[in-house]
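Let me begin by presenting the structure, written as structure tokens, before commenting on it.
The complex appears here minus one protein chain, its other protein chains still in place.
We call the chains A, B and C, going by the order they appear; numbering starts again at 1 in every chain.
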Amino acid sequence: MANNQQISINDLSFTYRHDSNAVLHHISATAPLNSIIGIIGNHHAGKTTLCRILAGIIPNMMAGDLSGDVQLGPLSPTQNWPALNQQTGFVLQDPASQLSGLADTVADEIAFDLLNHGVANTEIQHRVTEVARQLQLTGQLQRSPNSLSGGQLQRLAIATAIVTKPAILILDDPTSEMDPQGRTEFFNWLTIIEKTTILIVSNEIDDLCEIADRLWLLVDGELVNQGTPLEVINQLKPDWQIGTPQVYQLARSMNWSLGTDLFPVNVNQLRGCLHDRHST
Amino acid sequence: MKENGIDTKASRFNMWKLHLSVATVTLIPAAVGINYVAKAFAEGLKLPLWLGSLGTYLASMLAGPTAGAISGFINNIIYGLTLSPVSTVYSITSIAIGIVVGVLFNRGWFSNVKRVFVSAILIALTSAIISTPLNVIFWGGQTGIPWGDALFATMIGNHINIWIASFTDEFVLDIMDKVVVAYLAFFIYRQLPQRMINYFKDNQ
Amino acid sequence: MDIRDDSLQKIARRHWYNFVDPVTKLLLALFLTMLSFDFTPLYFEISLVLFSLTLLLLSRLSKATVNAVSFCLFLIVTMVVIQGLFYSHNVHPLFSVMTITFYREGFLYAATMSARILIIIFAIGFFMGTTTVSENAKYLESIGMPYKLVYLLMSVCYILPQIQQNLSKIQFVERARGINPQKTVMQKVRSILPILIPLIIKTFDQSINRSITLQLRGFDRPERTLATPKYPYFKAKFSHYLLSIVILLLIGCKLWQIISRFL
Partner (left out) sequence: MTAIQLNDVSYHYPTSDFKLTIDQLTMTANLVAIVGQNGAGKSTLFKLLTGLMQPQTGNILINHHDLADLSPADRLKTIGIVFQDPSSQLFNATVEKEVAWSLSQTESDAAVIAEKVAQVLATVGLTDIKDKNPFDLSMPEKKLLSIATVLAVDPQIYLFDEPMISLDWPSQQLVTRLMQQLAREKHQVIAITHDMDWLAATFSKIAVLSDGEIKFEGAPAALFGQPELVHAVGLLPPRIMSIVSDVLGDSRVYLTPADYVAKHQTH
């Protein structure tokens, strides 16, 4: 079963110790490494809990009743957390609270992980500059983290997560406080990261459909569907109460289908679909 | 070079190795921050209270007496360095308060309204017993709170022993503050979500 | 070039006090305090006050020190009044105002204590005015203090602004809900919990998240690159040993004074 080239979750269930109800029920899912996986669902779906298990926060820092198995390529958060943690970047929902709490400047904050890993000083300089450029924080490098806006803080949190060049990046709703431009740029930027498996929780269904290779759809702690965005969105059931991307709404109302009742979910698919209709 | 650095670090500072979990290490600065802000808040409202040990109480309740003691200690160090240098010496009092709250809490003396009152008196006694010698050494027995000091002046004006006068001055002020803080801590703790209490308990 | 160092501080001229390391400054404060406890003649105390004041004036007089002095001034005045009137060893009258007599012994006793307090304030003011939080943190780490402990001591200075921001936000929000703390004592007391409960839960939630991310970010790993001190310091180790030994001697001396009183 174990395949070093993919992410696999096998019959995963979890109940927090302070809660009598299970948050995740027998979840099984797979996805290839180095892909972008969007995790969608409403509140109480278990998205944050799933992220915590993938990052090893559960069971290493939060207790509860965990069963089943998780494998991220060759690593497992439940069996070999320190090794996994070396190669994982994680962004929590509340960006302000994931600052180290001991940094004068944004530059120091980004350097924190590298210092912890014993990276040489010249390399630190280089990487901090590079990451700040990618996330448009160059102008803020000398400012105190406490002076940043919500969106800038989220970008800083992401910078600290990717500065170590992790093989796995887990992002729990990273764009909620960004403005539309920031959000668009962020999702575009995700697609250019290479050799990294990205698991991202987000309510931005339009953006996810543009960039994700796969979607995992959670409803009340159960994984009710997984597949490409095209498959998952076209197979939505009304009682799951999931929003649909505007491309899909438009195509469906205009009856621009990709054949056999499949409607496009992102701009590229829509363009292809209209191109095909035009040429036939 | 780096290996060398780690070696010397290990050999020279073994005595500083305290077994504190990362959760406790982040709880303590938060508790100190709460002390600081609560005190400023009480001053802003012009309340005749300090509230400056609320965070220490909560740290003790959430993560045990050691966490409370360290919170109290660091609180007075920071306070002493930034605002009032002499209050550094009262760090001994704060350490004791942290320990007493932690022990009382673990023994169930914060479980209902009546028991909290008993706890508050014990805490105030502890605080006064330890603060009195410090008051005598640094201020000739005063506390710096006008009406407490008026009491003190009246007592030694009537030739009552300086130790008794100073203790009375301190205790009268302590009992009010410690009772209020104990009840605040009791109500706030009851309101904390269970996941929070569990997190600090699991990660001690 | 060095993007992680405050470029402004880089440019700024280095002052003489930057050659003294933070630990030496703290030990110096302790040393002066102990001296004032061991040797009580008023002239000696006054010269110590002047010495520490000179240190302060030659470096930077911060607003915090001025505040601390003004805060203590009230206490010093009441101390002089109370001890001058009621000190148990009062014998020789100093002067009288109407029927109230001030005594020499009590006055001297209060003056000695006031001098000590000023020495402590000035010496600590010197330490605080001439070091920054990050200089202290870096220095402590560079001399081998475990990072966890450095974090414990220093992070509150960085977290505090965050908590204060949260406090003012919460106060605004609760005011919008109708909490009006301006009037009676009862209203004030009733406004405490609605402000403190959200503040404390938020603060603790942030420390839970911080503890999670610190662990994910490799906090306190053995391979951590030790910080390098901000400035090259002058004979740091030597000063530490010298001052520590002298302080221990002074403490021993004081203890002996106290014990011999009972013998």
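In this section, a contact is a pair of C-beta atoms (placed from the backbone, for glycine too) under 8 Å apart; a residue touches a chain by one contact, two chains touch by 3 or more.
These figures come from a predicted structure and were not determined experimentally.
Touched by the hidden chain within the whole complex are the displayed chains A, B, C. The missing chain, though absent from the display, is touched by one residue of A:Thr30, A:Gln86, A:Asn203 or A:Ser257; that residue is A:Asn203. The chain omitted from view is touched by exactly one of C:Arg60, C:Arg175 or C:Arg221, namely C:Arg175. Touch with the chain omitted from the figure is made, among A:Asp11, A:Asp179 or A:Asp276, by A:Asp179. The set of subunit C residues touching the chain not shown comprises 166, 169-170, 172-178, 180, 193-194, 197-198, 201-202, 205. Seen from subunit A, the chain kept out of the figure touches residues 41-44, 93, 149, 151, 176-177, 179-181, 184, 203, 205-206, 241-243, 246-247, 249-250, 253-254, 267, 270-271, 274. Listed by residue number, the positions of subunit B touching the unshown chain are 190-195.
What we mean here is this: only the chains that are shown with their structure count from here on.
Under the touch definition stated at the top, subunit A and subunit B share these contacting partners: C. Between A-C and B-C, more contacting C-beta pairs join the chains of B-C. Multi-chain contact residues of subunit A (touching two or more other chains): 61, 101, 118. Among all residues of subunit C, those that touch two or more other chains are 151, 155, 159, 205-208, 210-211, 214-215, 219-220, 223, 225. Chain contact summary for the complex, subunit B toward subunit A: residues 2, 23, 26, 29, 193-195, 197-199, 202-203. Taken in their complex, subunit C has these residues touching subunit A: 1-4, 6-7, 133-134, 137, 150-151, 154-155, 158-159, 161-162, 165, 205-221, 223-225, 227.
Across the complex, subunit B is touched by residues 16-19, 61-63, 101, 118 of subunit A.
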